[in-house]
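Every protein chain except one is present and positioned as in the full complex.
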Amino acid sequence: MKLTKKLFLLVASIATVTLFSAANADQLDTVIKRGVLNCGVVLDFPPMGYFDKDNKPAGFDVDYCNDLAGALGVKTDIINLAWGDRIPSLVSGKTDVVIGSTSDTLERAKSVGFSYPYFVFKFQVFSKKGTPINTFDDLKKVKVGAALGTTYETEYLAYAKKKGWGNENYTSFKSENDAYLGLFQGKVDAIISTNTNIATKLQTEEFKEYVAGPYVPNYDDVVGLIAKRSEVAWIDYLNLFLIHQIRDGKMNQRYNKHFGSDAPADLIQALRDNK
Amino acid sequence: MGTSFFTPLSWSDSGFILTGVLNTVTISLVAILVGTLLGLAVGFFRAEANKFTNTLLGAVLDILRSVPLIIQLILFSTYIGAVGHPLDPFVTGSIVLSLYTMAFMSEVFRGGFESVHQSMVTAARSLGMSYWQTVAHIRLPIGLRAVFPSWLGVALSVIKDSALVSVIGYMELLRTSEQLISRTQQPLEILIGVGLFYFIVSYPLSLYGKYVERKMAI
Partner (left out) sequence: MEYEFHWNIVFQKLPQLLNGAFVTLHVSVLSMLIGIAIAVLLAIAKMSDARIFSLPATVWVEIARNTPALFQIYMAYFGLGAFGIHLSPYAAVLSALVFVNAGYLTETFRGGFQSIPKTQYSASKSLGMSSTQLYRYIILPQMFRRIYHPMTNQFVWSILMSSLGILVGMNELSGETQRLQSLSFRTLEFFIVAAVMYFLITKFVLFSAALISQKVFKGEL
């Protein structure tokens, strides 16, 4: 009887200590101990993230995941996310960090922790050649689409509301890929997407007959890495990582690989200034 | 640079599609197996339990049947993570799909158990069988045989509903094909292939179900 009691106490105290120390380890420790970085990427958004012809993840964000894992000295596990999965994946601990072009709105920052900006996009109109779109205001005359729940959808809808256009000519798509497929099939006449994605699409055979149009007026899409809001030390580490990406020239290297030119000076400066 | 993001389907994709097929089959089998066992237990319990427990249990099962599966998947997957126990999509999907299956299976089995006449059970007891003997030799075999077609119906719908597990990131058939559609911009060919797969699995089984039903009716 006594022995059982002692054993029980022993097990209980070991359990307590283990639990306690586990609770104390922060995300940074957890990743290093685990030896694997669970890195969420949206593989629906070339050239930031996409699947190559072998159905393997590739892109700027994927390279950033690998760079981060390299800095931490761990392996990378790339986790493919839809736009809407980004936060749930963090909250649920499925991912340690999401490198997925997340616009750093103040509304979202109530729910999730943002790093410094790591990229800046412009929102642009993309349509078939010959579609009568010269200015952004011409959109009210054609069928427009964008991916559901993205910042450019919000921006477009806000703009349309301000101008009193109504939403009859607007279609949401579940994802960025679906939006391009919809444009390709002719479901909509124009979509709103990021300048980077449009630039890569323009190089493909399928979208040879399409042109990049006007930008969404007065809007820069500044995006950051996201992590659990409470993991402050981890977010600090991510910030330092981003600074090093620029300082060590990795940012420019990756940009060159995926966009075919050096990173524009104003982009680098904007990232240095955190804006 | 200059690589195309759109590449046509090729034979090298067949392995990728096959993974999707296998994943669909795996998660369906898991959900049907676990859902059936749980459903059997719950169904039996409900046929035996008093009114109060029954109402309570019924309410829980009711929720599982009245909230869309897609919402259950998103909610559960987010919730278990939020409480600090993230699971991979296969496990998460299996749990939700199994419970969902259980909710329907329990009704099927409950009906089966209640379809066995009380007089038959009484007769068995008077022959000296114990309570559990009547369960094992009378109520289970007779009750189960009666509900086989309904069981098959639920199982078939589980195979089809397993497509929804794609929303939490499980690479089952529909999600793999969606990825291929994004890459190839050839939705029609790929979708028809996917539809054909489900049909080839589901149609013969549904015919068999009808055949059994007819035979039992005679």
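Labels A and B are assigned to the chains in the order they are written; within every chain, residues are numbered from 1.
Going forward, contacts are C-beta pairs under 8 Å (C-beta built on N, C-alpha and C of every residue); 3 or more make two chains touch, one makes a residue touch a chain.
Just so it is clear, the model here is predicted, and its values are computed rather than measured.
Undergrad: Which of these touches the unseen chain: A:44, A:96 or A:178?
TA: A:178
Undergrad: For the chain that's not shown, point to the residue among B:63, B:120, B:136 or B:216 touching it.
TA: Final answer for the missing-chain contact: B:63.
Undergrad: Tell me which residue among A:58, A:72, A:112 or A:251 touches the hidden chain in the full complex.
TA: A:112
Undergrad: For the chain left off this view, which of B:83, B:123 or B:216 is in contact with it?
TA: In the complete complex, the chain left out is touched by residue B:83.
Undergrad: For the chain that got dropped from the picture, name the residues of chain B it touches.
TA: Where chain B meets the chain not shown: residues 63, 66-72, 74-75, 78-79, 82-84, 156, 160-161, 163-164, 166-167, 174, 178, 181, 186-188, 191-192, 194-195, 198-199, 202-203, 206.
Undergrad: Could you list which residues of chain A touch the chain missing from the display?
TA: Touching the missing chain: residues 83-84, 86-88, 91, 105, 107-108, 110-112, 147-150, 153-154, 171-174, 178, 181-182, 185-187, 228, 230.
In this text, only the chains that are shown with their structure count from here on.
Undergrad: Tell me, which parts of chain B touch chain A in their complex?
TA: Residues 1-7, 10, 12-13, 16, 74, 77-78, 80-82, 84-86, 88, 167-169, 179-183, 185, 187 of chain B touch chain A in their complex.
Undergrad: Tell me, which parts of chain A touch chain B in their complex?
TA: 44, 46-47, 50-55, 79-82, 85, 88-89, 91-94, 175, 177, 180-181, 184, 200-201, 203-206, 257-260
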